[in-house]
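Here the complex is missing one protein chain, while the rest keep their positions.
By written order: A, B and C. Residues from 1 in each chain.
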Amino acid sequence: MARTNEMTIREVRRDLHRRPETGWCEFRTTALVAAELDDRGYEVHLGPNALDVGSRLGVPEDRDLRAAADRARDQGATEAYLDAMDGVTGGVAEKTFDPAGPVVGVRVDMDALEITEATSDEHRPAREGFASEYPGTMHACGHDGHTAIGLGVARAFEETDDFDGTLRLFFQPAEEGSRGGLAMSRTDHLADVDYLFALHLGFGRETGTVIAGFDRPLANGRFDVTYEGTPSHAGHAPQDGNNALLAAVTAIQGLYAVPRHGDGATRVNVGRVRSPNPQNVVADRAEMRVEVRGETTEIRDWMVDRAKRVVDAAATMYGTEYDVDRCGWADSFEADERPVDAVAKAARQHPDVDAAVRRDRMGASDDAANLIRRVQQNGGEGTYVLVGASNPDGHHTAKFDIDEDALDLGVEVLTEAIRNVA
Amino acid sequence: MARTNEMTIREVRRDLHRRPETGWCEFRTTALVAAELDDRGYEVHLGPNALDVGSRLGVPEDRDLRAAADRARDQGATEAYLDAMDGVTGGVAEKTFDPAGPVVGVRVDMDALEITEATSDEHRPAREGFASEYPGTMHACGHDGHTAIGLGVARAFEETDDFDGTLRLFFQPAEEGSRGGLAMSRTDHLADVDYLFALHLGFGRETGTVIAGFDRPLANGRFDVTYEGTPSHAGHAPQDGNNALLAAVTAIQGLYAVPRHGDGATRVNVGRVRSPNPQNVVADRAEMRVEVRGETTEIRDWMVDRAKRVVDAAATMYGTEYDVDRCGWADSFEADERPVDAVAKAARQHPDVDAAVRRDRMGASDDAANLIRRVQQNGGEGTYVLVGASNPDGHHTAKFDIDEDALDLGVEVLTEAIRNVA
Amino acid sequence: MARTNEMTIREVRRDLHRRPETGWCEFRTTALVAAELDDRGYEVHLGPNALDVGSRLGVPEDRDLRAAADRARDQGATEAYLDAMDGVTGGVAEKTFDPAGPVVGVRVDMDALEITEATSDEHRPAREGFASEYPGTMHACGHDGHTAIGLGVARAFEETDDFDGTLRLFFQPAEEGSRGGLAMSRTDHLADVDYLFALHLGFGRETGTVIAGFDRPLANGRFDVTYEGTPSHAGHAPQDGNNALLAAVTAIQGLYAVPRHGDGATRVNVGRVRSPNPQNVVADRAEMRVEVRGETTEIRDWMVDRAKRVVDAAATMYGTEYDVDRCGWADSFEADERPVDAVAKAARQHPDVDAAVRRDRMGASDDAANLIRRVQQNGGEGTYVLVGASNPDGHHTAKFDIDEDALDLGVEVLTEAIRNVA
Partner (left out) sequence: MARTNEMTIREVRRDLHRRPETGWCEFRTTALVAAELDDRGYEVHLGPNALDVGSRLGVPEDRDLRAAADRARDQGATEAYLDAMDGVTGGVAEKTFDPAGPVVGVRVDMDALEITEATSDEHRPAREGFASEYPGTMHACGHDGHTAIGLGVARAFEETDDFDGTLRLFFQPAEEGSRGGLAMSRTDHLADVDYLFALHLGFGRETGTVIAGFDRPLANGRFDVTYEGTPSHAGHAPQDGNNALLAAVTAIQGLYAVPRHGDGATRVNVGRVRSPNPQNVVADRAEMRVEVRGETTEIRDWMVDRAKRVVDAAATMYGTEYDVDRCGWADSFEADERPVDAVAKAARQHPDVDAAVRRDRMGASDDAANLIRRVQQNGGEGTYVLVGASNPDGHHTAKFDIDEDALDLGVEVLTEAIRNVA
């Protein structure tokens, strides 16, 4: 396997870019990270020791997980790390520089998307030979860069050794779909974190922009709902059916009728609807995926309660069974003043930062929120940092790329901010 | 009070026509009937002794019942009968001519409608001075004639005394809205009935037509449904409301989506919908009346079960309370061969009968069905006889009237049919 | 008729409180105001000359308007003013102190509510003998005070005569239900207004509080919707009906499903639903009142468009006719800096003002917004001033009252603010 120790941060990012792994399949990525941090003297926790296995959401089929682990093995991932993962990706690595100082966490995500990367020469990864080698999979949201920055922070402190505290690095799997944050937020690794920094590259901001408190995302909750009814011939015996399609239809109507909330914005949407029965059979099955959002975690929770009530009652109305499977979960949060100040100060002092923004509202969701909320509940503080990275095409598109100059900038601002809070 | 003993059947009908009493308010009518049959040596059971008080449907407010009883008293209704009724109208009268013979029942209904009778000269009751004296109330469905015929049958057997069995006369209240039949079907008076005859005048058929088995009505069930939610200001705090209107709306959608039935016709309809909140308050109340029908009693029961499931689930979906109050209930039935034969034979032999029809399908509902079904369940047999009565305007209209020649014809055919089964 | 000229502002308020007139029925109030301003040398425009008659919303039946005008006449309202109104209440009065100066508008509202006033001694109007003399009608929102303040401003400038501009006073009818603002905003009287001040008393704030820019109400739009279908017997011929109830039900589902808006808050609610057919008749009529709101006027307009599309399509789906009648309309607005500054400065300098708040968000709606928006569209500026007035019970309740000390304070702050912009 490649040894990241011998690579620059930029080279690490390119290595990961070539071998993108989607959510819960980041076996090679996790093993690479573990190897370098092991070497650097970090205490490394992997898979079941890094996150709460039962809280994982939207986990692929077992065979898909095994295939991903096998591929990582074929690519040279160290067997010992694969064994430690035991089928569960993700890692937490920790090093104490000064036991009297604060515990400072950094959270980065590692997963790629199911997108086929562009192959034309105008797309730099293609032109320079580091485009995805895995068909249908692509780092189209910059998480390759995030992982590399995570390692970069570790290197920065090792070189200088001037940090008066404990550094704890969270390499989170499955951020896409808000599937991994919940599991990673439910471990003791967060219990004593004093300051947590999460970060993201890009988001339409140019290299040289840093937002110290990129917060207040819409919290979300996602659910796969399946209704199972009773089929019957729609001509001869419609009365014998329990119509799963009508249950779903009634639920969808009810979901969009969940009222607005006086305390803040809400959203509700339904996708992936399918009821496959032929038209002459009363539907015995209907599936859908429901997403609710709220301006705060509390409003999201209220939306979830209302949505569940609707889903349940629709099953009762049509005499069907049903199943609700949570498949995504991201909280909202407000960044805390101290870490925001620490980043803002670091950014203002960095020679390559043109625009040091104190706060801005995050448009999207990120389940880093779950970790930040957990830290805040324990009395710690957190923020989410946006590091601009000029990119020609939007996130989640086939030509997404990042300006790699943002990588070192990200490492440097984050490192300085960490020193500022210590 | 008038003494019907001294009146012809036609005069009895006119007396009742002038003093129409709506469902559960037939105090004077019941008292009149009781007086004559008492005189004729019948054993008379009134009110609580004639029907199951707890099974009455759509009963007016207590004060309305009291006002109706007071009016009857003012009109001279015998106090003893009013006492016996104890606020509950209806009566069963019985006389045994030959204890070895069969028990034969005759069921007639007595209630009027909330219709204001026409006052123009072209309307005979107005022209001849026997139009309704009670404002807003009218015998617009011929039940005045039915009651008169019931007495006529008693007179016929008394005169001839040639009946080898027991005659039991059921004077049912509150047929309109299918409110009284259920209560009258749930007493022991029906337990040993061998043959039951119910009858109706008119229904668009001319005088001289008799249908011996007028059967297979659509069974029906009617319910008043009220949803009680939680109000809230629709602008400031829509999230605090539990929307009773949306519960009702969802229920209505669900009710009309109750599937067709492969074994026979069904119907569903909703009326009397009301949700009175102002438009800026989340609705805390919504009312509606639901009616379901089925080609058989069993299909109606299936519709009722489905409808109740819908109504219940809609309340759950919107977090409201709800109340369902049955307010009408009529079964379906098939007339039995022997009593149909008995009527058909009597009709064919009657000089004034032009068309003696063996069977035809009843378009409407009549809760006489509940009594007939009860007799059938006990091993007895029953039929429902249509006696044509030329009438210029339709039932339930302000100018409805009946050709009074049909009264004696009805008495004679029924009397002969009863002899035919004895 | 009473002559307000001879009354204090407090006495004017009490006179109006005793004779409250609901929306579009403010004949006596308008006449009183006209008389005093006429006397004071104002050019007075009444009824059709004060507002756009065709833009009135939620106008009562003609006979109710006539009865209200007759009552005003009986109470001594000057015939000439009633003639000028020609059935339409409301007035605009203008006086030019210095033609070179700006045109400054003041808008107050005059209408009462359909509430029965409390009669207990703990309610000051009852205790001190100025409670409503008109049954079922009450000044329960302080508009009596607003009208009095409007006259107070006129008196203030007359006494001092130190105003370098034109003063134009808008006495608006039918603010409750957002029914009058649209009509008053659609005249040339607003075309050249440089600064417009609207005001409201109370709103839970104590006497001594002034909010200089009480703005950003939720804009609203209200509509009475009626579906007219085709009745049919639900048992015999359901296929012949065009179900107005199902049209309304489908519309209601569709209305609550109008999507959230990414640019700001929205609301939708339905009330006053009624479908009166009996349960055995396919509904030929269904009525409802729909209210939509938006955080901005533009979002409200978008909601209205969507709502109308839903209402229209539901009629098509069930083959019914329908009618949509706008019955309420209030815009949103943002107060402008200059008039806000002018009020804030006046408030800070007033000895009885404890809390001079620059800006706060209006929770409710007020169709003064329509006038302010119109002024802003013409290049003018406006604000809406909240004058605290300690009151024991909430607005729109039977015991609502205002601390009358707020009347003079309101006049003084407003007068000073007007001088500040001139």
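We take it that a contact is a pair of C-beta atoms (placed from the backbone, for glycine too) under 8 Å apart; a residue touches a chain by one contact, two chains touch by 3 or more.
Remember, it's a predicted structure, so these values are computed and weren't measured experimentally.
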| item | value |
| --- | --- |
| Sole contact to the chain not displayed, among C:Ala67, C:Ala191 or C:Ala313 | C:Ala313 |
| Residue of A:Leu16, A:Met110, A:Met138 or A:Leu245 touching the missing chain in the full complex | A:Leu245 |
| Residue of C:Thr22, C:Thr166, C:Asn220 or C:Gln253 in touch with the missing chain, whole complex considered | C:Gln253 |
| Which of A:Leu65, A:Val270 or A:Val357 contacts the chain that the document leaves out | A:Val270 |
| Options A:Ala234, A:Ala315 or A:Ile402, residue touching the unrepresented chain | A:Ala234 |
| Hidden partner chain, touching residue among A:Val282, A:Met317, A:Val353 or A:Val413 | A:Val282 |
| Interface residues of chain C (partner: the chain not displayed) | 235-241, 243, 246, 250, 253-254, 257, 259-263, 282, 302, 309-310, 312-314, 316-317, 319 |
| Chain A residues that touch the omitted chain in the full complex | 218, 220, 222, 234-236, 238, 245-246, 249-250, 252-253, 256, 267, 269-283, 286, 289-291, 293, 363-365 |
| Sites on chain B contacted by the missing partner chain, in the whole complex | 253, 256-257, 259-260, 265-268 |
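Criterion: only the chains that are shown with their structure count from here on.
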| item | value |
| --- | --- |
| Most distant chain from chain A, judged by the mean position of its C-alpha atoms | B |
| Geometric centre: closest chain by C-alpha means | C |
| For chain B paired with chain C, centre-to-centre distance based on mean C-alpha positions, whole Å | 54 |
| Separation of chain A from chain C, taking each centre as the mean of its C-alpha atoms, in whole Å | 51 |
| Numbers and ranges of chain B residues touching at least 2 other chains | 235-236, 238, 246, 250, 253, 282 |
